[in-house]
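What follows is a single structure, and I will ask about it in a moment.
Of the protein chains in this complex, one is absent; all others appear in place.
The chains carry the letters A and B, assigned in the order they are written, with residues numbered from 1 in each.
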Amino acid sequence: MIFVQILVNGLVLGSLYACIAAGFSLVWGVLNVINLMHGSFIVLGAYLALGLYLSIGLAPWWSLAVAAVLFFGIGYLIQRFLINRVIAAPVLLSLTLTFGLDLIIQNAMLYFFKADYRSLKLDPALGSLAFGSVVVPVDRLIAMIFALLLTLALYIVLRKSRVGRAIVAVRVDQGAARLLGVNIPSIYAIAFGIGTAMAASAGTLLALTFPIAPVASYAFLGKAFVVCVLGGLGSVPGAVLGGLLLGLVETFGAYALGPEFAVMLSFGLLILFLVVRPQGILGRWGFE
Amino acid sequence: MTFAFRDFRSVGWSAAAAVLVAGTMFGTAPAQAQAKDVIKFGAPLPLTGALSPEALKAKQGFEIWMEMVNKAGGIKVGDRKMKVEIAFVDYQSNTPKAVQAAEGLITQEKVDFLFSPHGSGAAKAASNVSEKYKVPTVAATASSTQVFDQKPRYLFGTYTPNETLLAPLFPIAKRDLPSLKKVAIYTRNDLFPLALSQAVERTAKKNGLDIVFNEKYAITALDHSSALSQLKAAAPDWIFVFGYTNDNLMIRKQMIDQRLEAPLITMLTGPSYPEFVEAAGVAGSENITGASWWDAAVRYTSEDVFGSTEGYIKAFKDKFGIVPDYGHASYTVAAVALQLAIEKAGTTDREKVRDALASLDAKTFFGPIKFNEIGQANSYDPPIFQLRDGKTVVLYPEATKQGDLRLGVK
Partner (left out) sequence: MSKYIILGVVLVGLAAAPLTGDTYLMRMATLACMYAVMAASWNLIGGLTGYPSFGTAAFFGLGAYTSGILATLDVALPISIAVAGVVAFVVAAIIGFILLRLKGHYFAIATLACVELLREIANSATDLTGGGMGLNIPRNADLGIFAEASLFFFAMWGLLALTALVCLMVERSKIGFALACIRQAEGAAEMIGVNSTLYKTLAFALSGVFVAMAGGVYASWVHYIEPGDVFDILLTIKPVVMALIGGVGSTVGAIVGAIVYIAAEEVIWRNYLDFSSGIIGLTVVGLVLFLPHGLGSLHLRLRGKAVTP
């Protein structure tokens, strides 16, 4: 039945979206920084997966670990030495800073990787699974599972580890956290590093599903925005819910109104939420 | 956060910055030195940005022509030969900048003739400049009739109109698949793919076929699962997908994901490029039909510097190590058309060359080139082909046919 197929499409797509947005949401919620480089980090993760697969045959789910570690470091350094300088300034400055940095990353990607679209094709191909008349592609299924695992891991880290709890403390009440001895710049850098690591990890998984090119980063960034607003900032379950909601809205919307309206729908929903419930489904009223 | 210009020193600094920048801008204006026996051509290309793969092909297409022409001494103008120079400018895949680049080439670089930027939209935008300055311009990749609908005098396109691409496939399909009835069309919401889809819509209706699905997808769309699920439910006999290589690849992959099968699947413009087979794989691209304005399988003898299609392919392979695809060839033939017009006119006078272009009837490695009254070529049959085993098999025209249509795409 087509309804079930579309439902499945929406849920699977939604978990991909959740994966894309989780790191973005964390950075925005904790540092109050909108990281416009997020999409580019996803694409860089995808390139890493492609490169590792082509050179040493490493499958994307292993490249994920490499991407996570490498990009945690990169993110940490970028925040510690660049973004931290404007963290207390009006949001315009951090927005513009990450925009400028993204321009540089985009130019570098275009220069080194060229603009053509590449695909990561596994040999043998993953194919798809059929449940009755409903078909689910295996690569999306894997990405969905890993996405949920990653977000679960993040959730556990935030709840259970010292660093994680410090991050949450900073998000909830920075002043109190500082009084309790939390090193704010360090926490910021760690949170940003986690965000970047998650972006690159998402990228390694998405490399199987979507074509890879520098310009693809904007599409991912756009989705991340919408998911964050829908789900609530800084909230990992929020990213999951927001992602699923967006996935379902897009797939059912495309079915009901036509595919050309899918993008319009997601932005319309964004504006609606911003006006009616800016904190999203699960978030608390965040910073400005 | 207000900082008003209260302080004279701040005035001085800002003014100094502005003057410095403006000064360097003029200081780096290109030298106007123009050797007298050189013909200068302007080529605005999307060397950076989303369209840069196309620009690379364009550049190679132009360079092979320039090399062959200059090796033969240059373009024959009257009783002497003039060498060729091409000024490349990057318009960053941005249409307004393409217009700016076109004007800059004419007024600053002082080119004699111009090539259009890539694609129908940018060609149309830039044609306003060439019409204003009355510079003969050849568009290598402008196939949409809309580009010419204001009847430009100085613009000529070497592509035949979009309608001609797929129309010949209909009789073949009807003959080989007598049960052909239901058609599905899925197209990118962009000038060229839309023009293609409208042409196919008309032809399908004329052939008495039912269009059971006809939708557009946004340019930035990532996920086509809903549309494809719907498409699958409509169980069409023939699926058309219009867009660019990356769209075609993504849609093809998602089709396979959803186990969408049909007797006939035609895609434009992905299958026309080797990149499509590389990325989709032999199995993924098997039996997909496509069309383009040229394929390395066609054979023509010609009066241009290459002598024949084989001559062109050989020269290109010798220089670049790969067999040219229609992306490269399109730009080469645009240059060839201009060259032949200049030689026919016997002069580099723009008006006379313009008239020579309008009345051109030449044999090129690409096919015979002749322009209709609004400046579009209408003199050759674009080849229709099918991908089999990772290679292209030409189905039409009869003269270069390599095989028959095979049904069934998994």
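Details
By our rule, a residue touches a chain if its C-beta (ideal position, glycine included) is under 8 Å from a C-beta of that chain, and two chains touch if they have at least 3 such contacts.
A quick note: this is a predicted structure, and the numbers were derived from the prediction, not measured.
Although one chain is not drawn, the whole complex shows that of A:I34, A:V134 or A:V227 it is A:I34 that touches it.
Check B:A43, B:L56, B:M82 or B:V99 against the missing chain and you find that the one touching it is B:V99. Touch with the chain that is not drawn comes from one residue among A:L54, A:A176 or A:M264, which is A:M264. From the options B:I86, B:I172, B:I219 or B:A358, the residue with contact to the unseen chain in the full assembly is B:I219. Although one chain is not shown, part of subunit A still touches it, namely residues 28, 32, 34, 82, 85-86, 89-93, 95-97, 99-108, 110-111, 222, 225, 229, 260-261, 263-264, 267-268, 270-271, 274-275, 278, 287-288. Where subunit B meets the omitted chain, the residues involved are 1-11, 13-15, 17-18, 21-22, 24-25, 28, 47-48, 90, 92, 94-96, 99-100, 103-104, 107-108, 121, 124-125, 128, 131-133, 146, 149-150, 188-191, 194-195, 216, 218-219.
Note that in this section only the chains that are shown with their structure count from here on.
Averaged C-alpha coordinates put the centre of subunit A at 36 Å from the centre of subunit B.
The touching residues of subunit A, counted against subunit B in their complex, run 2, 5-6, 9-10, 13, 90, 110, 114-119, 121, 125, 128, 130, 135, 137, 139-140, 209-211, 213, 215, 218-219, 222-223, 250-255, 258-260, 262-264. Residues 1, 48-53, 56, 186, 189, 215-218, 220-227, 229-230, 233, 245-246, 249-250, 253-254, 256-259, 275, 279-281, 283 of subunit B are the ones touching subunit A in the complex.
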